[in-house]
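A single protein chain has been omitted; all remaining protein chains appear in their positions.
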Amino acid sequence: MLNRNEIAQRIAQELRDGWYVNLGIGIPTLVANYIPEGISVVFQSENGILGMGPFPYEGEEDADLINAGKQTITAMPGASIFDSATSFAMIRGKHIQLTVLGAMEVSETGDIANWKIPGKLVKGMGGAMDLVASADNIIVAMNHTDKRGNSKLLKNCTLPLTGVRCVKKIVTNMAVLDVTPNGFKLLERAPGVSVEDIQKATAGKLIIEGEIPEITIN
Amino acid sequence: MLNRNEIAQRIAQELRDGWYVNLGIGIPTLVANYIPEGISVVFQSENGILGMGPFPYEGEEDADLINAGKQTITAMPGASIFDSATSFAMIRGKHIQLTVLGAMEVSETGDIANWKIPGKLVKGMGGAMDLVASADNIIVAMNHTDKRGNSKLLKNCTLPLTGVRCVKKIVTNMAVLDVTPNGFKLLERAPGVSVEDIQKATAGKLIIEGEIPEITIN
Amino acid sequence: MNKVVKNAEEAIQGIKDDMTLMVGGFGLCGIPENCITALVKSGIKGLTCISNNAGVDNFGLGLLLQNRQIRKMISSYVGENAEFARQMLKGELEVDLIPQGSLAARCQAAGMGVPAFFTPAGYGTEVAEGKEVRWFNGKPHILEAALEADFALVKAWKGDRFGNLIYKGTARNFNPAMAMGGKITIAEVEELVEPGVLDPNFIHTPGVFVQRIFQGEVYEKRIEQRTVRSKN
Partner (left out) sequence: MNKVVKNAEEAIQGIKDDMTLMVGGFGLCGIPENCITALVKSGIKGLTCISNNAGVDNFGLGLLLQNRQIRKMISSYVGENAEFARQMLKGELEVDLIPQGSLAARCQAAGMGVPAFFTPAGYGTEVAEGKEVRWFNGKPHILEAALEADFALVKAWKGDRFGNLIYKGTARNFNPAMAMGGKITIAEVEELVEPGVLDPNFIHTPGVFVQRIFQGEVYEKRIEQRTVRSKN
């Protein structure tokens, strides 16, 4: 099984030089720690910055420079700052090459639910609906099952949707999967996890073709 | 009869302190020369500047600072420069208090035609359609009749329209008129011009109520 | 032309019970602190606030919530606020949650004279309920309307007497779109300068969108999530 950092590390392997990338809160944020060598990507934070850098040194934090998680950040050389309407114009206009975000449920057709649990207090969708409705390349980072062991990869989402037919790839603690027109296609399995384990933990249609290699993380 | 400068001077009397004003090409441009004392207005040029100043001194002209007439200009203290999409957002969003432009024809309901003569070479509407469709306060500056003596104040426009039911006031070489739901209401007449002269030169419905004062220009 | 008012109290004159306000800021970053303080003092009630977030319990719009001055919030995310949660669960507060990008675009659209536009965000979700759906280039979109507000309260870094504004860092966020969108826009700034001081080529919000401006007395600029790394 992968831990949170290893999920992030595996997702980082998907990065390509020159991409603009939006990372959601939680595991996705960790992806920034594992950018492959020789590759340069630019991180967008949807409140209004391209070229988000690491956290500031102690004492150098600036209340006027935060990310979408409201954390104090820094700006890299070549950064640009803009208003939120422009920021979402970038997102909606498909200028961001990769969006990584968490999910509560993903359906075998790529629907995603990650903002609302009926009966529980709703905090809001923030930028998630804009992100999933527009991005061509969406990777979901999440655990394969919930705390009770129920699969989060379903035939149909049971929770209120964030977006439809939008997720392209899923990296969980157990596996890497593509969302295809025919269902979840198993690409890789976590060390120590068998194809059968994954099958059991996947409620939606799982496509298993040929040998399934183990996830490799350096 | 008023000459071009006097028409501009009469229109300048309509300016109020703090207004943002867009002046079209021709007579409207001359309005800037007659701003009443004690009043401060800001001129917008729709290519992308607020706070347009006078022409530059010889030798100080800058190819990167022009107005919508493609003339070299200067920027006043407190000016701002923006792109054309933002410029027309201001116009469309009704943030400009007064638009002054020329016309070939105006109808008694406030329709305006000023961009196209069938059979003649068409240059384009430029920003005129955006301006007339949005501005709450549009003054037309023009001669009362065309070169052949035909009225330009009509029941219905005969030329292709630039906008419908938008003109609020007309200042011609002969008169000042409001466009009302019932037709052209005569407000003032040019020195040496009688109400009868104006009636003869006006093809659309003319409303004459009470004494019609003479236009006063200082 | 002089849009300068003395202080926040003078700036908010004309805001009345049951009006709709756009309030700039993202989290606690770039919020109109002084106008909010003045609103708290005013006791104006029944407000509808269009703002990405609702502040925290004892700062930002949270102060108006505590004081029960807000009837309805139109936001994208309202997570950091216990009093907010309490009022919402008790049905004392109406909440309209809309996607963050649509929120920004709908505020801006009001200022741009665009009454409605098509966007893919929210299609197939409860956000789309009751909204027109149309397909463009093989993809479904929903029709979103401009959001209207009686007043917009925005916060900038520097501004001049003509209302020209520049923002600092990500404190820009929703402020420019809301400055455009408000019928009357009140800007509070950290530093008020004379016209001509700000470079015309680098104005973020042209003064035409601003009706009143003043220099705020105090800026606490509270940090919501202080994240740092150590120098070693």
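A, B and C label the chains in the order they appear, each numbered from 1.
Everything below uses one rule, namely that a residue touches a chain if its C-beta (ideal position, glycine included) is under 8 Å from a C-beta of that chain, and two chains touch if they have at least 3 such contacts.
These numbers come from a predicted model, not from an experiment.
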Just list which of the chains on display the missing one touches. A, B, C
Touching the absent chain when the full complex is considered, from B:17, B:83, B:146 or B:214: B:83
Have a look at A:7, A:31 or A:50 and name the one touching the chain we're not showing. A:50
For the chain left out of this view, which of B:12, B:161, B:198 or B:215 touches it? B:161
Please give every residue of subunit B in contact with the chain that is not shown. 45-49, 54-73, 75, 81-85, 87-89, 91-92, 111, 121-130, 133-134, 160-164
Name every residue on subunit C in touch with the hidden partner chain. 105, 109, 112-120, 134, 136-137, 141, 145, 166-169, 201-202
Contacts of subunit A with the absent chain, listed as residue ranges: 17-18, 20, 40-42, 44, 49-51, 75-82, 86, 89-96, 134
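The criterion applied here is as follows: only the chains that are shown with their structure count from here on.
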Subunit A and subunit B: spacing of chain centres that average the CA atoms, whole Å: 55
CA centroid of subunit A to CA centroid of subunit C, Å: 28
Where the CA atoms of subunit B average out and where those of subunit C average out, how many Å apart are those spots? 36
Expected list for subunit C, residues touching two or more other chains, is 108
